[in-house]
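Take a look at this one; I'll ask things after.
Missing here is one protein chain; the remaining ones are kept as they sit in the complex.
Chains here go by letter, A and B, matching the order in which they are written, and residues are numbered from 1 within each.
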Amino acid sequence: MSSGVRHFLLSISGVAAAICAWQVAVALSPGTLIPGPWSVARGIAELAGNGLLLRYVVASLFRVTWGYLLAVVLAVPTGIVLGLRRRGELALNPILQLLRPISPLAWIPIAILWFGVGDLSAIFLIFLASFLPLTVAAMHAVQNVDEVHVRAAANFGLSRQHLLRTVIVPAILPQLLTGMRIALGIAWLVVVAAEMIAVNSGLGFLIIDARNAGNRYDLVIAGMVLIGTVGLLLDVLMRRIERLDAVRWGYAQE
Amino acid sequence: MKVELRDVSMRFGATRVFDSLDLGVREGEFVCILGPSGCGKSTVLNIAAGFLTPTGGEVRIDGEKVTRPDPRRIFVFQERGVFPWLTVEGNIGFGLYRMPEAEKRERIAHYVQLVGLVGFERAYPRELSGGMKQRLEVARALAVNPDVLLLDEPFGALDSITRLQMRRELLRIWQAERKTILFVTHDIEESVQLADRVVVLSARPARIRRVVDIDIPHPRDLSAPRYIALRDLLFNEIGLAHQV
Partner (left out) sequence: MNDERGTMNESAGGRSSFIVHRSSFERVILPTAVAALLVAAWAIAVRLSGTKIFPSPLDVVRGIAALAEKQLLWRYIGDSLMRAATGYLGAVIIGIPLGLLVGLSRTLERIVNPLIQMLRPISPLAWMPLAVIWFGISNAAPIFLIFLASLFPIVVSTIQGVRNVPDVFMQAGRNFGLPFGRLVTRVVFPAALPRILIGLRLAFGVAWLVLVAAEMIAVDSGLGYLIIDARNAGKRYDLVVGGMLLIGVIGLALDSMFRVATRFVRAD
C-alpha cells in the first residue's frame, strides 16, 4: 500500500471511528433526544430539499463577507500605519489590549441599539470581531520586516512611498495572510453565535430555531455539521491563497 | 581619491567602536578591511554606505559628503539581502525602476549572464542555492551601475568550496567592470586572494594597525612564496590585532 493511500485511509479512519462511536452511543441509550448519524444525514437532505440549506448558508456567508471585508479594508492600512509609526502603536496599544478581551457578542445590545435586529447588526459584530486581530496582524507583520530588505531598497534610492509599495507590502503578505486566515476563522465563529442571539436567519439561527420550534435535534446537529464544513472550506480557501508564488516564500517548510 | 574616510569615529552610547579612522581608496581599487569579529569593520562599511551617521568625522565619495544611502554606492549583504518575493529577474531589475522597459530587459539579461544564472530568470530565491543567491545579490547591485560596491562578508554563509568559486567570480566581474570595491572580511586568506590593499583593523576600539599592499598580479597562485609571505604577515598582524 503506497504511503499516499495509507495517509488517506488514516485520515478518514478517525472521522469514521467517531461516527461509529456516535451511532453506538445513541443506540445504547434509548429515549435520548440526541439523534444518530443517519437521522442527521436525512436532516441535511431535508434542508437541501426545502431550500433552507442554501438560504441559510448564503445568509451566514453574506454577513461574514461584508463584515470581514470591511474590516480588512480598514484594519490593514491602520495596522500598517501603526507598525510604521512607533508612536501610533504606543498610543493605541493599551486601548487595543483593553478591547481585545471583550467578546464581540458583548456588543450585541449596543449593536441592536444602533442597528436594530437584522443583517446590519450581525455585520457590525463581524466587523468588530475581525478588526482587532487584523490590525494587530498587519502591525506585527510590518514590525517583522527584515531590516536588511529595507536598507537594500533605500540603497537603490527608493522614495518612502515607493519603498512602502515595493518592499513593505510584499514583505508583509505571508504573515498578513496568516493573520487574515485566523481572523476569518474568528469571524465565522462569531457570525454563528451572533445568529443564535440576535438575528432571524442563517446557520446559527437554524440551530436555535430547530430546538425551540420542535426539538428537531437532528436539524440542530445538521446545522453544526454544516457550520463545520463551511468553516473548514473557508480555511482551506485561505490556505490555498497562502500557497501562491508571491507569498509562499514566507512560510517555513512544514 | 574615490572614497575618503576622514577622522571617522563612532560610538554607540558609551561604547567606542572606533576613534579617528583615516582611509583613502582609489578609483577601481579593491580594498579589503580585515579584522577580528566584532571589531567594527561592518560599522565602517555601513557608515560609508550612508546607513549610519558617524559620531565624528565624515566620509566623502567623489568629494561629496555621505549622509544617506545612494544608488551610486551599493551595499551587498549576505545572501539574505535578496528579496524573496521577487524572481531572479525581479531582483536584478529592482533598482532599474526609472529605466524604459526594453533597456531594462537588456540590462537584466546582461547581468544574468555575467553572474552565471542563465536559465534561472524566473526562479524564486527559495529555489536557489546559497551561492546562487549571493551571485544574484551581486548582479542586483551591479545592474544599477554603481561607482562603489560595499560588500559585508558576503561569502560568510557559504561552504568553503563555493567560497573559492565565488571569489573567482567576483574578481572576474571586477576586472570586467572595474568598480571600486570595499570588502569586509575576517578571513585572512580571502583578503590576500582578493585585495589590492588590505587594511588591518585592531580589536575594539578599532584603529588601523597596518595597510598591506598585495602586489601580486591576478590570477594569484595560492602556493607561490610571495602569497604565502603576505599571508603570514597578515596572520601575525591579526594575531597582534587580538591584543589591545
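Rule of thumb we're sticking to: a contact is a pair of C-beta atoms (placed from the backbone, for glycine too) under 8 Å apart; a residue touches a chain by one contact, two chains touch by 3 or more.
Computed from a predicted structure; not experimentally measured.
Engineer: Touching the absent chain in the whole complex: find that residue among B:Thr53, B:Gln113, B:Ser129 or B:Asn236.
Structural biologist: B:Thr53
Engineer: Tell me which residue among A:Pro30, A:Gly51, A:Pro94 or A:Gly214 touches the hidden chain in the full complex.
Structural biologist: If we include the chain that is not displayed, A:Pro94 is the one touching it.
Engineer: Of the residues A:Cys20, A:Ala45, A:Val58 or A:Ala106, which one touches the chain left out of the display?
Structural biologist: Looking across A:Cys20, A:Ala45, A:Val58 or A:Ala106, the contact with the absent chain belongs to A:Ala106.
Engineer: Among A:Ala75, A:Ala122 or A:Ile207, choose the residue that contacts the chain missing from this document, as touch is defined above.
Structural biologist: A:Ile207
Engineer: Out of A:Tyr68, A:Phe156 or A:Trp188, which is the one that touches the chain we can't see?
Structural biologist: Reading the full complex, the residue touching the unseen chain is A:Trp188.
Engineer: Considering the whole complex, not just the chains shown, which residues of chain A touch the missing one?
Structural biologist: Output for chain A: 7, 10-15, 17-18, 32-34, 83-87, 90-95, 97-110, 112-113, 142-148, 150-151, 154, 168, 185, 188-190, 192-193, 196-197, 204, 207-208, 211, 217, 220-221, 223-224, 227-232, 234-235.
What we mean here is this: only the chains that are shown with their structure count from here on.
Engineer: Between chain A and chain B, what is the gap in Å from one C-alpha centre to the other?
Structural biologist: 48
Engineer: Under the definition above, what is the set of chain A residues touching chain B in their complex?
Structural biologist: Going by the criterion above, the answer is residues 146, 148-149, 151-158, 162, 166-167, 170-171, 173, 245-250.
Engineer: Looking at the complex, which residues from chain B come into contact with chain A?
Structural biologist: Against chain A, the touching part of chain B is residues 49, 51, 68-71, 73-75, 77, 80-81, 83-86, 94-95, 97, 124-126, 144.
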